[in-house]
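A single protein chain has been removed from this complex, and every other one stays in its place.
Just so it is clear, A and B label the chains in written order, and each chain counts residues from 1 on its own.
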Amino acid sequence: MGKLYSFKRSLWVFHASGGSCNGCDIEIIATLTPRYDAERFGIKLVGSPRHADVLLVTGAIPRDFADKLRRIYDQMSDPKAVVVVGNCGTSGGLFYDSYNLVGPIDEIIPVDVYVPGCPPRPEAIIDGVVKAWLKIEKLEKQLEGGE
Amino acid sequence: MTKSQYYIPIGPIHPALKEPIRVEAKVEGEKIVEADVKRGFAHRGIEYMGMKRNAIQALYLSERICGICSISHPYAFVVGSEKALGIEAPPRAQYIRTIIAELERIHSHILWLGVVAHEVGFDSLLFWTWKGREKVLDVLELISGNRINYSMYMIGGVRRDLKESHIKALKEMIDYYRIFNQEMKNLFLADPVYKARTRGVAQLSKEMALKVNAVGPTARAAGLRMDIRQDIPYDAYADIEVRGIVPQDIVGEVYGDAYDATLVRIYEIDQSVDIIEYCIDNLPEGKIMAIPNYVVLLSKIKRTKGEGIGAHEAPRGEVIHYFKYDGTRDGPAVWKVVAPSYNNINSWAPLLLGAEVADIPVVVAYIDPCMCCNDRIAVVRDSSGKIVDSTTLHRMAVEKTMRIKKELGVKK
Partner (left out) sequence: MTLKAEEILNILKNSLGDALIEQEIKTYSLGALRKRECSEVWIKIDRGAFRKAVEEIFKLDYPHLHFITGEDVGENLEVIYSFGLFHGQPGKEISVVIKLALPKSELVLPTITDLMMGAETNEREIREMLGVEFEGLKKKRHLFLPDDWPEGKYPWRRDEFGVDDMIKHTHKSVKEIRGGKE
């Protein structure tokens, strides 16, 4: 059994919205609903970061949200992956000169996968989570090879 | 026996959706003695950024104020700017704007209904309503090219015209929603479980709604007949006699509770479908932009001095934008945005004051049109200092609801 066993099962996802406009957030919910139905791949939203394998983050991260995001990240158990959904979390996007934003997200927590788009389509979000999966699998192979 | 005060923070991170917000309550035993709502976890300083950019850039910024009302803010923006700058959009553009705004109302109301279904623990209904919502998103994608953030509006018109194929898709969609909304009425309004769970919950009286400055469906559910489309009619709404939908017109009595809010929203979907049908049947021919060239438009803005207030009835309530163009910049010198939840969240504190801990999820969940999920990160301690888990909190909420129901004498 590899160290990253949990990633061979269903992926549980925690979604943190940090100053996003809700556009990405509702597309994440739309991803779960019958048209796109991410649950058939075993991808499921959970209510606590402690249960989650993957952290989905949206938004450009306002000043007093940064430490809360760090806390969410720390609460997640290893191994974990972070997926950033949307342009403003990826690069700042439209909000490039605000006084209350401290993003982009990769300056606050380590990010594995970026899903650009304003907002990205549900297919792109599923693809992003699958990319995170593949990345973890690759990491696992490296770890096993090293052992 | 002396009771010590405990501090209960709820939020700011909610697992499922919506922007972060924090409710902080001081409790004495079960009773809430002080409640404060801390906003600003999504404060991006959009108005400040808009005052540094040109008007067209600020218009795109206004679209990103809210991803759900992503056409309501640009609507108020263009109406306010046109008033300030003295530009008038061609009739065809005004009708297209109204159609897009009503399409958004349909998707937003269905979204809300799905979330409410989730809150009462009826998740299959959430999935069913959101399946129905995909239809209107398909039409919006066909017309504008994107599911959310449509970028349709421009000062003095719209950026894309409606083609024959779009009209056909719209007509098909109207037929779909006539049936779908009837099914929703059966599933929500006629369902005894839904009624038991929402009747008498988070009641807002008419006087209180006035005092807290409530707007939109929250105010209309309390019996206040206010709707910008009716009070200050603009664009195609001026041609149609739009009337605000209030529960007293539908069922003859007003409770101002979560059930009434559902009622108002479901009937507004019917109204939106009717408005769209009227607009496509009476769509005028002609241009879609008053000033089609953006360089000319920006130089006109740079030369014009003026002030204006733009108002639009968004799905969640009225959106107000104030503009001042000072004749030196090609963008707004002053831009002020008031969104519906800005006012509607006001009702949380008075509803919580004197209520009990179990009310927090109920009030937060039902009153606010910008709903947030119940299972958020919360540490709740009871009077003995023991941490109350979410299951107990939920049980307390159900008990409280039953008690309120008895007190108010709500019939089955």
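Rule of thumb we're sticking to: a contact is a pair of C-beta atoms (placed from the backbone, for glycine too) under 8 Å apart; a residue touches a chain by one contact, two chains touch by 3 or more.
Remember, it's a predicted structure, so these values are computed and weren't measured experimentally.
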**Request:** Tell me which residue among B:198, B:343 or B:401 touches the hidden chain in the full complex.
**Result:** B:343
**Fill in**
Across B:33, B:179, B:193 or B:210, the one contacting the chain not displayed is B:210
**Complete:** Of the candidates A:17, A:31, A:58 or A:100, the residue in contact with the absent chain is A:100
**Message:** Can you say which of B:56, B:232, B:290 or B:398 touches the chain missing from this structure?
**Reply:** B:232
**Request:** Against the chain that's been left off, what residues of chain A make contact? List them.
**Result:** 62-64, 91-92, 95-104
**Message:** Applying the definition given at the start, please give the residues of chain B touching the unseen chain.
**Reply:** 36, 38-40, 43, 45, 47-48, 51, 83, 91, 94-95, 210-215, 224-226, 230-239, 241, 243-244, 282, 284, 307, 309, 311, 320, 322, 324, 333-334, 336, 338, 342-343, 345-346, 350
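In this text, only the chains that are shown with their structure count from here on.
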**Asked** So what's the Cα centroid distance for chain A and chain B, whole Å?
**Response** 27
**Prompt:** In their complex, what parts of chain A are in touch with chain B?
**Reply:** 14-30, 33-35, 45-48, 59-60, 62, 64-65, 68, 72, 88, 94-95, 97-101, 118-119, 121
**Asked** Taking the complex as given, what residues does chain B use to touch chain A?
**Response** 12-20, 40-46, 48-49, 52, 60-61, 64-68, 70, 111, 114, 126-128, 130-131, 133-134, 137, 147-149, 373, 375-377
